[in-house]
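One protein chain omitted, others in place.
Letters are used for the chains, namely A, B and C, taken in the order the chains are written, and counting of residues starts over at 1 for each.
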Amino acid sequence: MNGLHDVGGMHGLGRLVPDTGDEAVFGSRSQARVFALTIAAGALGRWSLDASRHARERLGAVDQLRLGYFERWLAGLTLQLRESGVVTADELASGNADGPAPEEVVARRLTAERAGRAVERGRRSDLEAASAPRFTPGQRVRVRPHATPGQTRAVRYAQGRFGEVRVHHGCHVFPDRNARGERVGEHLYGVAFDARELWGGSATGHTVHVDLWEPYLEEAP
Amino acid sequence: MNGLHDVGGMHGLGRLVPDTGDEAVFGSRSQARVFALTIAAGALGRWSLDASRHARERLGAVDQLRLGYFERWLAGLTLQLRESGVVTADELASGNADGPAPEEVVARRLTAERAGRAVERGRRSDLEAASAPRFTPGQRVRVRPHATPGQTRAVRYAQGRFGEVRVHHGCHVFPDRNARGERVGEHLYGVAFDARELWGGSATGHTVHVDLWEPYLEEAP
Amino acid sequence: MTHPDDHTEPPSEFALEVRALESLLVEKGVIDPAALDELIDAYEHRVGPRNGAHLVARAWTDPAFADALLDDATAAAASVGIGGLQGEHLVAVANTPEVHNLVVCTLCSCYPWPVLGLPPAWYKSAPYRARAVADPRSVLAAFGTHLADDVEVQVWDSTSEIRYLVTPMRPAGTDGWSTGELETLVTRNSMIGVEPARSPQAAA
Partner (left out) sequence: MTHPDDHTEPPSEFALEVRALESLLVEKGVIDPAALDELIDAYEHRVGPRNGAHLVARAWTDPAFADALLDDATAAAASVGIGGLQGEHLVAVANTPEVHNLVVCTLCSCYPWPVLGLPPAWYKSAPYRARAVADPRSVLAAFGTHLADDVEVQVWDSTSEIRYLVTPMRPAGTDGWSTGELETLVTRNSMIGVEPARSPQAAA
């Protein structure tokens, strides 16, 4: 979706406030709990990481600006718990469970031991490729215009712009479909864009590298 | 600037609420006063209409969403009054004038009679062209990438995209410079864009017409 | 994204700020309250969508005027005494059985004041401005307007000082109606392009 989470290049978003590097990992205990709740609820397997990103994006523009970072995580998590049926709207309103979750959900509850292993191991997002990559490093490509309300990682600032494929990262889970529960792979490329192609002639001379999946790209004429 | 005023194609901005057509012109007396104050203060000649638009755009993303329409007008007007020196920050804070405005400003105070004439006559924005137009109807063009913090009317959704010049509107005051107090003309064109070039293959088949000044455009290869 | 402002009693913060600024500017000698009254009166009582409705109804009954309106709307409107602020460069676009037009200003709220008056709240709202260019049929549907699939939609984004006026199609069943009668069918919304003109049945 073309939402306010996609802020690359926007003006008017306020001042950048650097830090000293010595601040706490979490700003509060509540932030820490929201972080851990999000990981632990994700481990139930009812939705993908891309679906979680999209849930936060779907909060709408006002909440993107009004809420703090972990407040958005809490709102996104709540939305997903309700939409997936893990909890009901009534339970969220009352704060009391009407009964336990279905057995197959409870069976996947994350234990402390599994949590530790998940942190150490993670989960790779590369898959076997079903076909040969369409683009090769050195090739000039254009990012396709793309403005559906669904999840995408084709950043708005690169859409319609020309870049050069620099690297083929292999075949990775495609977020646009993964967010809808379809874990399929597409070839992923690192694409380099000249700053002037993104921001115009007055931009400083720099290069922006964006990782883009094959369906986002078309050959440049 | 690449701000939140430039909403063409964005998702997540809330519900569209149609009306019956019978509502009052102004939602309140205060809205009516802000409207009239903005027109009357503009008539003092201290800034252009494009500068007023840019003042409202410069309020920042949070205020774009938080404030109502005439609240933004009030905030933009207040900013311009202060920046132009017509009133001081102290006067705005206290609500009391430290003294009258300079004579040359007071001399341009809008009277009721001049207000009536302004409504009836307006002010044309076309100027004598200093050069021949570079583009002709039927020609394929690309909108240049353009992301400076200044005022522009090159809508973000058309930047980097290909369209077809349909009409040459003549030479009109160029907003990007007019907002900075330089009233110069540039050729203005009506450019048609296929919806799929703007929003991707799943867009409904429609055409979007955008009026774009010559410096916004380059020849398509 | 509608916002309350000064509908409350006691006066809202917005209302107090507006009063304070007007009072300061009057004290500075740069604002004459009579000019404000005049501007408000103009758009509350003199300049509004009846002007546009007159142009459209006239075009429906006078083919030469219809041609003139499409050729140079500023001149055609001036010929019947209509024009002024925010309508210095008018362009009329005609709906036909094949083509439907819709007007928006995605960057702010540009609107042809001399023919339509000041814009309604929805026209100035972010949801309308965002969706009109990307998904105009869903916008039309929100107004209850459903076009056949083969009707081509043309959206006009008012990014310059050119101001667009849609001339809706003349409703069936209005043969022999006078210009004055026809004007009653031409709604503001139909001249923005979100609705057709009223049918005689709906107007009855």
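Just so we're on the same page, a residue touches a chain if its C-beta (ideal position, glycine included) is under 8 Å from a C-beta of that chain, and two chains touch if they have at least 3 such contacts.
Worth saying up front: this structure is predicted, and the values here are computed from it rather than measured.
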item	value
Omitted-chain contact residue, chosen from A:59, A:141 or A:155	A:155
Footprint left on chain A by the chain that the document does not show	5-11, 13-19, 21, 23, 25-37, 39-41, 44, 53, 56, 65, 67-71, 74, 77-78, 81, 86-87, 91-92, 95-97, 100-101, 105-106, 109-116, 118-126, 153-155, 157, 169, 172-173, 188, 190, 195, 198-199, 203-213
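Definition applied: only the chains that are shown with their structure count from here on.
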item	value
Two chains joined by the most C-beta pairs in contact, as defined above	B-C
Label of the chain whose CA centroid is most distant from the centroid of chain A	C
Approximate Å spacing (C-alpha centroids) for the pair chain A, chain C	41
Residues of chain B engaged with two or more neighbouring chains	9-11, 13-14, 65, 198-199, 203
Multi-partner residues of chain C (at least 2 other chains)	1, 126, 134
